[in-house]
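A single protein chain has been omitted from the complex, and every remaining protein chain is retained in its original position.
This part shows chain A:
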Amino acid sequence: MSSILQRALGNNRHNNSNGSSMNNLKDTTTLASNHVDVALIPVEPLESLRTRLSQLTQSLAKLLDSLNSPSNNPNPADPTQPSRLPHFVSLQNQYNVINNQLVSIVQSLEAHQSVLLTHDAFPLPKFPTTKEQNLVTTLLRKKTVPEVVDWVNESMQLVDEQIRSNPASGNVTSLNDKFVDWCVQSMTEERDNYEFHGFQTMAELRDINNGASDNDVDMTKEEDEKAKRKEEELKKLAMSVNELLKFIYQGVDPRVLNQA
């Protein structure tokens, strides 16, 4: 999971440094499981939003620059003087550009509405991205932190040394492996207990299994036929959608019609 987050964050850092408000939109990722399925990441909608948003920030920055530009100041000697507005033609042009970009963002948001609604963005909008930038980078880091790498190396070395100094202690690792195997096995067992497949209940499955193992074939055959007959009867009774709708809208009772 961390790899996607890292990727998304990496994009941000490459593409713009001042659009912290936009990180939230771009960092949309799927939190499916620890195992990341890259195909699940809705890259296309995110990318289309990202380009549009970065265009918008650029135009906004340009507008801000032109408003704050010192060349607008009627009295350059006194920077406290209120600056004049740029020429209205240039303002209007920029306004038009920004307006168009906003429209295009809205269209893109609408087009990908369902995808965006069903995905979470990290960090969340409330997260102080600029203030806690270090924390974010640490959290979204793809590689292990150098400290951790050191720890891992240290313990590996320790184990190596122990084995070298005392070959009998190799049993420790095999014990460890056994424990790991047991963990994996019990985990899969537990998972199977909570994962459901198919459309049958446990009781039904048990019945099916019992039926199959039953030596009395005639019994099962008879039961099968009974079930089949019952099903057919129900099928005969079943009303079509049109019949039901006719009852709802017109009060025409299909049972009366069938009798007649």
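Note that in this section a contact is a pair of C-beta atoms (placed from the backbone, for glycine too) under 8 Å apart; a residue touches a chain by one contact, two chains touch by 3 or more; residues count from 1.
In this section, contacts and distances are computed from a predicted model.
One chain of the assembly is not displayed; among "N-alpha-acetyltransferase 38-B, NatC auxiliary subunit-like", "Methyltransferase small domain-containing protein", "tRNA-splicing endonuclease subunit Sen15 domain-containing protein" or "Mediator of RNA polymerase II transcription subunit 18", its UniProt protein name is "Mediator of RNA polymerase II transcription subunit 18". Residue A:Leu244 is the one among A:Ala61, A:Met187 or A:Leu244 that touches the chain not shown.
For the chain left out of this panel, the touching residue among A:Thr51, A:Asn68, A:Asn93 or A:Ser114 is A:Ser114. Note on the undisplayed chain: of the listed residues A:Glu44, A:Asp150 or A:Asp253, the one touching it is A:Asp253. When the full complex is taken into account, the listed residue touching the unshown chain is A:Lys235, out of A:Lys126, A:Arg164 or A:Lys235. Touch with the hidden chain on the side of chain A covers residues 114, 117, 234-235, 237-239, 241-255.
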